[in-house]
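Every protein chain except one is present and positioned as in the full complex.
Each chain gets a letter, A and B, in the order it is written, and its residues are counted from 1.
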Amino acid sequence: MDFYGSHWVLTFLIFFPLAGAVVAALVPERLARSVALGVGVIELLVALPLFWTFDPAAGMQNRIDVPWMADWGIGYRLGLDGISLFMVLLTAFLLPLTVLGSWSYIRDRQRAFYAMLLGLTTGVVGVFVALDMFLFYVFWEIMLIPMYFLVGVWGGKERIYAAVKFFLYTAFGSLLMLVAILYLYFKAQGLTGEATFAYEAFLALPLTFTEQALLFAGFALAFAIKVPIFPFHTWLPHAHVQAPTAGSVVLAGVLLKMGTYGFLRFALPLFPAAALNETTVLIFMSLAVIGIVYTAMVAAVQPNAKRLVAYTSVAHLGFAILGIFAFNLQGIQGALLLMIAHGLSTPMLFFLLGMMYERRHTYEIADYGGLAASVPILSAMLVFAALATIGLPGTSGFVSEFLVLLGAFQTHPYLALIAATGVIFAAYYMLPPLQRIVFNALDRKENRVIPDLNRRELTILVPLVALIIWIGVYPRPVLDRMEPAVSQLIHQVEGGRMVVAPPTDHAAERPPVAAADEERR
Amino acid sequence: MIESYLPILILLAISVVNAVVILGLTYLVSPYRPTSVKSAPYESGMPGLGGTRDRFSVKFYVVAILFIVFDVETVFLVPWAVAMRDLGWEGFAAAMIFIFILTVGLIYEWKKGALEWD
Partner (left out) sequence: MELDFQTSVDYFWALLPEIVLSLWAMGVLLADVFQKGSRSEASRPAIAWLALAGIAAAAVANVWLMTVTGTGGMIAVDGFRIFANFILLLAAALAILVSMGYLDRHAMNRGEFYVLLMFAVVGMMILASAQDLILLFVGLELMSVAIYVLVGFNRRDPRSGEAALKYFLLGAFASAFLLYGIALVFGATGTTDLALLAETIGTGVQDAPLLLMMGVGLLAVGFAFKVAAMPFHVWTPDAYDGAPTPITALMATGVKAAAFAALLRVFAVSFGGLHETWVVAFWWLAALTMIGANLVALTQGSVKRMLAYSSIAHAGYVLVAVVAANAVGAAAFLFYLLVYTLMTAGAFGIVIANARGDRERVSLEDYAGLGWQQPVMAAAFAIFLLSLAGFPLTGGFIGKLYILRAALAADQVPLAVILVMASLISYFYYLRVVIVMYMRPAPAADTHAGLTASRPLQVAVGVAAIGVILLFFAPAMVLDAAQGSVAGLFIAQEALFGLSRGP
């Protein structure tokens, strides 16, 4: 059995955390976190070699296609390409760190907590590697439940409101996506006579422009809520502020990427004509730019550090959307890189905020001050994380934002120009709070006696720092692995863009009874 | 087809008209002088006792239900008995099944004490 050459590595990465979740739920309370850590480390160790065994030239790999509900054409179909590879790696990378980050943060109901955390990983990895629309949808939905519980049970004061809002927003989007998927399914069945939910089978469907536009709307809404794109972002600050550290980390680190990933994997390739229509592109890029500027301004006035970081997430993912809809090599590569960069720097910030919360039990910026004097290592880390979030040259954020802007300039220079101000805004919303927390006078005596980072906490942060710098300085290995997949995506979508089925006389296709129905209404 | 219902309609109309005319006429021509004795409910010539919404012992209802059961039994069995020879064994079997079910019910009632007054 060739583990890394076959689907087994993906199957393992999906279901091993689930098995771990079951074990974590059954072992005695005090062992739960150790089990979870073990599972997380193994998951990471198993996932890591993928970086080297992955063959950029081979396109979609580690595939499997076995029937599950054969009658309906639902199959267990997985695959990995340059786009999903890094999402999977990021997920696996963050898992042990989140367990460590929750080590002393979570005191109640640890078994359930770690079971949920591991179960969540199953859903997330599944979303990133599923190549069956039904399977994808199932993973997409089941990932909601653990997240819902993570926020709702272990969250802050308004956790229930936040959890429900998160759940309903996401569920609303995904239900419409389900209808769109089913429509595609029928379309495919009508054309080929074969019932299948296979992703590839949907790629080649001839759809009229109207169909594409409606279906794209169904998919795009689900993903836009998840990303979240500007007017749909209101659930995110609540969820972030209320969630426990681990919840925030996973939410910012990987869950939001499911939205951008969804655009790249599904919404664009399935409906190229609608997605790359001049109006659509303009709408999305404008929303992205509005999101960048607006949320930057909102972030600047937040008294709550966690809420601030939540808003920066919206701004950053706005850049990702900008890059995706610029739809050229630089833009998409930049967006992908930004997804990784954001998946490192924002979790780092959340980890640090969690550590500060454990020490002082507050997220209010005003409650801190002068930490540089009392806890130098923590302060240094905080400064680094903040600078990485701003996108200082030498960190991963810089490369990715640069690439995104480069891509966006080629298509919509004006929008790119406005977006570029977002980089300045980032400094504006990030540095003053940083100054207040780290450098101002140490005027509260509670802040004097707090301990500095311990070894466990450093174990969490150091790998993040290393990765951020590595990608910031030498992104080539990452970009190389993405490039063929991105080129192929662009090629395929550009090719599909011109192929629009002519509008047919819809009534003629239908049997007489249905047409009569229609007339009578 | 609907025409074949016409006689029924005519019958219906006649009976309605008949009823309306008779009741209407008596209402119009009869003298109407109520007294308290006259408007009291008729109780077999006895003076009325209490209201009409009295509660009755459940035993009355049980007896009433038993009566209905055996009433229905008669309604079914008499026609069968009349046509027994024509219906043959199949009819006999059907009647026996019917009697069997009633017997089960009777045994149940008996054991439940529905046949005893106290």
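By our rule, a contact is a pair of C-beta atoms (placed from the backbone, for glycine too) under 8 Å apart; a residue touches a chain by one contact, two chains touch by 3 or more.
Here the structure is a predicted model, which is why all the values come from computation and not from measurement.
When the missing chain is restored to the complex, the residue among A:Tyr105, A:Phe172, A:Phe209 or A:Tyr428 that touches it is A:Phe172. Interface note: of A:Phe186, A:Tyr414 or A:Tyr474, the residue touching the hidden chain in the full complex is A:Phe186.
Of the options A:Val41, A:Met60, A:Val164 or A:Ile418, the residue whose C-beta touches the omitted chain is A:Val164. One chain is missing from the display, and on chain A it is touched by residues 69-72, 109, 137-138, 141-142, 145, 148-149, 152-153, 159-160, 163-164, 167-168, 171-172, 175-176, 178-179, 182-183, 186, 189-190, 195, 510-511, 513-514, 516-517, 520. Hidden from this view is one chain, which touches chain B at 1-2, 90, 93-94, 101, 104, 107-108, 111-113.
Just so it is clear, only the chains that are shown with their structure count from here on.
The mean-CA centres of chain A and chain B are about 76 angstrom from one another, to the nearest whole unit.
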